[in-house]
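Here the complex is missing a single protein chain, while all its other protein chains stay put.
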Amino acid sequence: MIHISDDIIIRTLARILVPFIQLYALYVIMHGHYSPGGGFQGGVILGASMVLLLITHGYGETKVRFSERGAVIFSSIGLLIYSGIGTLCLVFFGNFLDYGKLSTLLQVVPAHARSLGILGVELGVGFAVMAVMFSIFFDISTSGELPVDE
Amino acid sequence: MTTFFLGIGVGLCILVFFVLYRVVFGPGIFNRVAAISAIGTKTLVILLIIGYLYDRIDMFVDISMVYALLNFIGTLAVAKYLEMEGERK
Partner (left out) sequence: MEVTLLVEAMDNSFRLMENAKTQAIELLNSAVRLTSETRAVEKKKFETIFTGAREARARVQNMIATFGILFVFWLVLSAKFDLFHLSLGVICSGVVTFMSHDLLFANVRVGDIRLMLWRFVTYIPWLLYQILLANFHVASLVLSPRMPIYPQVVCFKTKLESDMSWVTLANSITLTPGTITMDIREREFFVHALSKKVADDLSTGEMEDRVAHMYMEADHIYIQDVLDVAPIFGELRRTL
């Protein structure tokens, strides 16, 4: 399932669409306050863009941008961002994930600090979801062994 | 104008049931995959009409774009899987 497709139409369409899909996924993450979206949905779309690149161009092209080892690291980074922001609120004498106490660090009013805190947490969730989606698809379709480089 | 779009939306829903016949009774897997992709296209337009009826078109454009994307990638993935299965046999 993960080797380069010999149909030129699908290859060209996929390589043109992937940057737009990724930008749309980041838009969905950042605008979680105002329109339907948020961290999980944006992460799923990011993972879907990586899967599209994987099934049309093979593992050689995807490895340059986002390898399988990078997926493992990325999921940990997402979790680190989430619990890191929570612990930062603990440091400033608040509860866990009490974003209002971050206002002294960011020099803004507490309401704005809560908005920025939620944005940061959504970003962490998005990264983790993207990495896990990519990793699940890769492991199931190759059943554990890395594909030979073409 | 609202009644016109409501009529079109209901007509599209009825057409979805016609295509559903192919999903259920289509002899073989390829008929079913093509019919599901067609239902996805109709669902896209129905979502936009619902957004117009609820007067929140900007929100529903986002949702329908995501669904179009997932429909495309889903059909591609199923086609790739069937090709691999056919090669293995």
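Read from first to last, the chains carry the letters A and B; within each, the first residue is number 1.
Operating definition for what follows: contacts are C-beta pairs under 8 Å (C-beta built on N, C-alpha and C of every residue); 3 or more make two chains touch, one makes a residue touch a chain.
Fair warning: this is a prediction, and the values are worked out from it, not measured in the lab.
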item: Chains on display which the left-out chain touches in the complete complex; value: A
item: Positions on subunit A contacted by the hidden chain, ascending; value: 7-9, 11-13, 15-16, 18-20, 22-24, 26-27, 30-31, 61, 65-66
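In this section, only the chains that are shown with their structure count from here on.
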item: Subunit A and subunit B: spacing of chain centres that average the CA atoms, whole Å; value: 26
item: Subunit A residues touching subunit B - in the complex, by the definition given at the top; value: 1, 5, 10, 21, 24, 28, 35-37, 41, 45, 48, 51-52, 55-56
item: In the complex with subunit A, residue positions of subunit B that touch it; value: 58-59, 62-63, 65-66, 69-70, 73, 76-77, 80-81, 84
